[in-house]
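On to chain A.
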Amino acid sequence: MHFESFEAFLQMGKHGAYVWSAYGISFVLVGLNVALAVRAQRQAKEDVKRFARREMADANKS
Partner candidate 1 sequence: MSFRATLKREVVLAWRRPAEIINPLFFFVMVVAMFPLGVSPKADLLSVIAPGVVWVAALLAVLLSVEGLFRNDFEAGALEQMLVAPTNLYVPCLAKIIAHWLLTGLPLVLVAPLLGYMLHLPEQASMTLFLGLLLGTPTLTAIGAIGVSLTVGVRSGGILLALLILPLYVPVLVFGAGAAAYAANGAPVEGLLAILAAMLLASLTLAPAAVAAGLRISNGG
Partner candidate 2 sequence: MWQTLTRWYHQWGSPRYFFQYSGVLLPWLWPLAVLTLVVGVVWGLAFAPADYQQGNSYRIIFIHVPAASAALLGYIAMGVAGLVGLVWRMKMADIMIKAIAPFGAVLAAIALITGAIWGKPTWGTYWVWDARLTSMLLMLFLYLGVFALMNAIPDPRQAGRAASLLSVVGVINVVIVKYSVEWWQSLHQGSTLKVVGESAMPSEMLAPLLISMLGIYLFFACTVLMRARTEIMVRERKSQWLREVLR
């Protein structure tokens, strides 16, 4: 471990703000992106199922 203590690790010798803000923003952006992708996937899966149900309903009706 390069730093003596956890505080030193956070401070990173007066560069802490820059390092952590850079990583923070990157993490937020990546997280947002993955979350959107997961939501889109779930939505698409719902669509397929809904479409199948609707088709089943039409089939029984006719």
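Here, contacts are C-beta pairs under 8 Å (C-beta built on N, C-alpha and C of every residue); 3 or more make two chains touch, one makes a residue touch a chain; residues count from 1.
Inclusion criterion for the candidates: all candidates are chains of the complex that A comes from, given by their letters.
All of these numbers come straight from a predicted model, not from anything done at the bench.
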| item | value |
| --- | --- |
| Complex member in contact with chain A (any copy), out of 1 or 2 | 2 |
| Parts of chain A lying in touch with candidate 2, wherever the complex brings them together | 1-3, 9, 12-16, 18-19, 21-23, 25-26, 29-30, 32-34, 36-38, 40-41, 44-45, 47-49, 51-52, 55 |
